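With one protein chain held back, the other chains of the complex are shown just where they sit.
Per-chain residue numbering starts at 1, and chain names A and B are given in the order in which the chains are listed.
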Amino acid sequence: MLSKIVRTVANQLTLFIVVFGLYVIAHGHITPGGGFQGGAVIVSGVILLLVAFGSQELKKSLPERVLSIVESSGAVLFAILAFAGIGTAFFYNFLVGTPIFGGVPEPGPGAGDIWTGGVIPLMNFAVGLKVIAGLSAVVLAIALFSSGEEVEE
Amino acid sequence: MEHIPLNFPFLAAALLVAISFYIIIFKKNLIKLIMGIAMLASGVNLFLVSLGYRAGGTAPIYTDVPEGPMVLAVPQALTLTSIVINVAVLALMLTMVIQIHRHTGSLDSEESRKMKG
Partner (left out) sequence: MDTLITHSSILIIGILLLAAFLTPLVGRVSERARNILVIGSLAFAAALVFALARDISFNGIHVYALGASSPGLATPEGFMVPVRIVLEVDGMSILMGIIWSIVALAATVFSLSHMSKETGQTRFYTLVLLMVAGGFGMMFTGDLFNLFVFLEITSISGAALIASRTRFADTQEGGFKYIVISSVASLMVLFAIGVLYSQYNLLNVGALAQAMQYTMLDRMALVILIAAFAMKLGAVPVHMWLSDAYSVAPVSVTVLLIAASQSCMYALMRTCFTLYGVTADLTAVGWIIIVSGILSMFIGVTMAIRQTDITRLIAYNCICESGFMLVGIGVGLAVLADPGALAAYGTTAISGAIFHMINHALFEGLLFLAAGAIFYRIGTRDLNQMGGLGHTMKFTAVFFLLGALASSGIPPFNGFASKILIYESVYQFSPILTIIGIFVSIITLAVFIKVFFSAFAGAPLPRYKDVKEVPRTMIAAMAVLAVMIILFGLFPGLITDWIIRPATDALLDQAAYINAIVGAIP
């Protein structure tokens, strides 16, 4: 655990990092970004908290049970979205034309509209959930392990 | 930009791949071996991105793009997938090296070799 100044600043900065990460995840279909990239940004915020507070403190806020459940539900959501269009084909973009993210943008350059893309922004959210939970679990496990504690199997 | 020859990124990628092969084959420290594999991944990713370049092209995003040709977008998608896979592989390799160090106390690949013959 580092000094009080570092801990206070880390607490304040984490909000901005999480918001920026969510922005990158949400706008993945019109600007550079997407599920993995935004998830990695948020995990860098988690690493900031890990360095400032120490792994024992962070283990109380992010128990292994919560991370495992969030990770699996993100993956299951992705698989369900992929299966949902199976009437036509696997991974078929069944939301094009419907009110949920269903706009069809005109081809060529122009301002990007967030309510386009069909099933892709929802898949971005699912992948983002999985990446946040998964990479946080990896980073936390390595930090706990190097501080000498025996991780349960 | 005009006085840099166009195959400079390819030379850099080839140099990265060559140095990383030297590291993987000849270095004995396990952490250096993992760094060599990370460098090999960087070299291949650089190669993939740079082969999509078209002269005078802009980034392949349609939001508020200036006029002109665009660079190829498919190699960038391949590179992104490769980066994600390499994150998982490096995390796995680091975990195994930590376990090897916990059991045998050394990171030298000659001393931590229990299986011979």
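Keep this in mind: a contact is a pair of C-beta atoms (placed from the backbone, for glycine too) under 8 Å apart; a residue touches a chain by one contact, two chains touch by 3 or more.
For clarity, every value in this text was computed on a predicted model and none was experimentally measured.
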- For the chain that is not shown, enumerate the shown chains it touches in the whole assembly. A, B
- Please identify, in ascending order, the residues of chain B that touch the omitted chain? 17, 24, 30, 33, 37, 40-41, 44, 47-48, 51, 74-75, 78, 81-82, 85-86, 88-89, 92-93, 95-97, 99-100, 103-104, 112-115, 117
- In the full complex, chain A touches the hidden chain through residues 65, 68-69, 71-73, 75-76, 78-80, 82-83, 85-86, 88-93, 152-153
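Definition applied: only the chains that are shown with their structure count from here on.
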- Distance between the centres, which are taken as Cα means, of chain B and chain A, whole angstrom: 23
- Message: Which stretch or stretches of chain A touch chain B in the complex?
- Response: 30-32, 36, 105, 108-112, 135, 138, 141-142, 145-146
- Residues of chain B touching chain A in their complex? 59, 61-65, 67, 80, 84, 87, 91, 94-95, 98
